[in-house]
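A single protein chain has been omitted from the complex, and every remaining protein chain is retained in its original position.
A, B and C are the chain letters, set down in written order, and residue numbers restart from 1 in every chain.
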Amino acid sequence: MRELTYAEALREGLRQAMTADSRVFMIGEDIGVYGGAFGVSAGLLQEFGAERIIDTPISEATIAGACIGAALTGMRPVGEIQFMDFVTLTMEQMVLQAAKVRFMFGGKASVPMVLRMPGGSGTGAAAQHSESLENWFVHVPGLKVVMPSNAYEAKGLLLAAIDDDNPVIFIEHKLLYKTKGDVPEEPYRIPLGQTRVAREGQHVTVVATSVMVSRALAAAEELAKEGIELEVVDPRTLSPLDDAPIIASVKKTGRALVVHEAVQMGGFGGEIVARIASSEAFDYLEAPVRRLAGLDIPIPYNRELEYHAVPQVESIVREARKLARGEY
Amino acid sequence: MRELTYAEALREGLRQAMTADSRVFMIGEDIGVYGGAFGVSAGLLQEFGAERIIDTPISEATIAGACIGAALTGMRPVGEIQFMDFVTLTMEQMVLQAAKVRFMFGGKASVPMVLRMPGGSGTGAAAQHSESLENWFVHVPGLKVVMPSNAYEAKGLLLAAIDDDNPVIFIEHKLLYKTKGDVPEEPYRIPLGQTRVAREGQHVTVVATSVMVSRALAAAEELAKEGIELEVVDPRTLSPLDDAPIIASVKKTGRALVVHEAVQMGGFGGEIVARIASSEAFDYLEAPVRRLAGLDIPIPYNRELEYHAVPQVESIVREARKLARGEY
Amino acid sequence: MVASGQLQPEVIQRYHEVIESLGPEVLKQMLQDMHTIRAFEERAEQLYSLGKVHGTMHLSIGQEATAVGASGALRDGDYLLNHHRGHGHCLSWGSTPERMMAEFLGREAGYCRGRGGSMHIADMESNNLGANGIVAGGVPLAVGVGLSIKMRKTDQVCIVIFGDGASNEGAFHESMNMASIWNLPVIYLCENNQYAMSMPFPKAFNIKHVSERAPGYGIPGVTVDGNDPLDVYLAISDAAARARRGEGPSLVESVTYRYKGHSKSDRQAYRSRDEVAEWMEQRDPIKRFSSLLVAGGILDQAGADGMRETAMGIIDRAVEFSEASPMPDVSTILEGVYA
Partner (left out) sequence: MVASGQLQPEVIQRYHEVIESLGPEVLKQMLQDMHTIRAFEERAEQLYSLGKVHGTMHLSIGQEATAVGASGALRDGDYLLNHHRGHGHCLSWGSTPERMMAEFLGREAGYCRGRGGSMHIADMESNNLGANGIVAGGVPLAVGVGLSIKMRKTDQVCIVIFGDGASNEGAFHESMNMASIWNLPVIYLCENNQYAMSMPFPKAFNIKHVSERAPGYGIPGVTVDGNDPLDVYLAISDAAARARRGEGPSLVESVTYRYKGHSKSDRQAYRSRDEVAEWMEQRDPIKRFSSLLVAGGILDQAGADGMRETAMGIIDRAVEFSEASPMPDVSTILEGVYA
């Protein structure tokens, strides 16, 4: 099959959605001539014109608001927040407006919008350009939260998100944009709310999100050499969360490690652990359920510090090995 | 001892802090003549003047920013956000500025500020005035998060928060403002980061926050009649989290129920469950660890729906009883 | 316009013209609507005291002229983004007192199935996109509605209503600028009722009129007498015409006054009784418009007096309807979060 980068896969998804449906448009900072800070929309201005690829002033709250207003009145906007960090400026709009209006108005309004944004560290951009805030949105009923972990997932999940009649927070990862993978040319959808088992194994269940999926898979390769088989599970949509495959996996392995880049304290890992610990998998647990997550610090600029601030292949190997060997 | 309401206890704490230290001042919407939306600052304008009880325009982001700027330059501001919901407008300032500058500037800046706000439902104020967003802040290194559960706690924790050299998110509860309790007159501090065992019991550990502490205590009274003894644990500061007493309690009881008002999905309960599930208490668990939290919906206006949207004494009784009886 | 002091001859001329062009029936209906709004809110307040309505509410008593003048200048199909003090706007936009009151009483038959309450009346069918509990919360949405109109190439307009207090939120600034650079069909209507909760206008602004901010976005800004429905009508008509011509947004500031406390827990220590009394006596929008119509021979005194009763009757029926209609069933509590 044809290989595309994650960024190209997203662009193809956007192009196909916009071609198929004139209600779909893009809005954000520097998405036109510049092509987006990470190049995702490169060329789309030329294809669709400035009316549908809308460059905005630097006003994130109103980018979100513009999406909400347009979605309420029949359009299907795709907003771009240049770095996930800046979504902090849109919290009122996304949480008190986008997520609430449907319920608050008695189930009669709908807000079919996607807000895309790149999260994560690893580019030396320091504390204000490296946030991983997905769990904030997971904590907000009314929003859906998607985190594609590779190029194939990116396109399929983006098309499904654009189809969805709810506000979807679509979190890309800076380090994935240039990674390649097989991507079918035709439009395809990966339904929101379906957890994927990315690798089967019988010793330890590793639940990983976004860039951590490939790190977990790399760790699994390593450990396979030692005879330890990881089962790597990727929720793909953090909300709604399809926990059945996670629970089934833990029932099989009896051991679970949850890996994410966001800081551990108050993070999404807690949700996963709590789902496991209150499920029927509880009785099958042979070891404590462990989390491996970002350190509880802002992301440092210095390369080596930045590297050590979040889980890497080695640390996943180390943690999973300990779990498998009963060292917890 | 003298009884005060929670609001009065807070006011006394504010008054004592302002009297003792000229660097302490208050800033927020309608905190002057109006006395604050919930009356916490009533009379303080008369006592301290408009220079130290500062009424602002409706500009939440800049209320937060004003606190940060003042704190960076030698003052000790106490900001008020009228309803916790509106803190959504300050996320960039609190998360990317207040929480980050110390680390990001190499440990040299400090931001000694307190941002007070009332959270929670129960007043018929509907979806945009009833948020419980504490876990967002727990997820941000650099911030501290405090949730006093009664009048005594309110004053002692507030004075400690004002003393603290870090930005502190201080979350009050609307339904507690009028509740009374014994409050010493002299200033006293409850150190941040010390979990409290609010009631001892040997059958089930209930970890509860804010208004849920008194509901858990009421549930404990109920269940005591049936011979089920709950141990009620109140973390008081969600971040930093003193988990040792929680783990010790679960080692004793073998059963844990985490109760909070915030919606369950992605909530603070996950953090508590994860702490328990990865600790030495794991080996002592006799039942799955359960969460009882707000339903995953916005808070409805209708009284009965609102009541059923969050944990109440009956539902705590029900859940704790099931846990105690091994029905999970 | 009237608020700016002396009446210029052209203004008087336009005023005469508008009276002519609207004709007696519309003018009478405007007055009737103002009565209905007031009666509705008075009854809501009463039901609140009786404990039948809970939560809080923000009454617009004294501000009825702005609601009636503004919606009178707009068409079916236009969009409304409303704010917390928005009962009048809903009613003049066409919401029924029945379903509004049912919402206040938390009933399934309410506009929001009892989930929203007084602060969140919305009616998607009439393009009433909802009142907002967040100060300036609806203001950024106006950009999206404007964009959507532009992309769908209709001649709709969007009116977004907010208070003087809301004009100091960052959202005001961002939205106004974006609508301006893209020439969006948006009318920004600021109801300047002199206070934002307890904050008096002069303490929150270093300018005389909110409309002075319009030039900073390169758009027209006017200040009108918000207690005169015709003055509001004229300004909104102008703004709508401009918007429909594709010339972009306008800012209209309507100067008015709220008689009641900010919400249900306000002791009003921030203003004097005299000040309130003066507005009620000298500038009450209903009294004034009533006198105008009587003086102009459009209405006789009996007709004027009867309107209050008509309004009360409408509201009686609304309350009856609401009290007879069922509460939501708890089993439906999870409904409506996701589409």
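Convention: a contact is a pair of C-beta atoms (placed from the backbone, for glycine too) under 8 Å apart; a residue touches a chain by one contact, two chains touch by 3 or more.
Quick caveat, the model's predicted, so the values are computed rather than measured.
When the full complex is taken into account, the listed residue touching the unshown chain is B:166, out of B:166, B:214, B:253 or B:302. Which of A:40, A:53 or A:127 touches the hidden chain is settled by the complete complex: it is A:127.
Residues touching the missing chain, restricted to chain A, are 29-30, 32-35, 37, 55-62, 85-86, 89, 123-129, 295-298, 300-305, 308-309 (touch as defined at the top).
By the touch rule set out above, chain C reaches the unshown chain at residues 168-174, 177, 180-181, 203-207, 212-213, 215-219. Counting over the whole complex, chain B has residues 25, 27, 51-52, 54, 56-57, 59, 61-62, 64-75, 77, 92-93, 96-97, 101-110, 112, 141-142, 144, 164-166 touching the chain that is not drawn.
Keep in mind that, in the parts below, only the chains that are shown with their structure count from here on.
Chain A and chain C have Cα centroids separated by 41 Å. For this pair, chain B with chain C, the centres built from the Cα atoms lie 37 Å apart.
As a whole-number value, the distance joining the C-alpha centres of chain A and chain B reads 29 Å. For chain A, residues touching at least two other chains, in rising order: 92, 96, 103-104, 141-142. Those residues of chain C in touch with two or more other chains are numbered 112, 114-116, 120, 132-134, 137, 170, 337.
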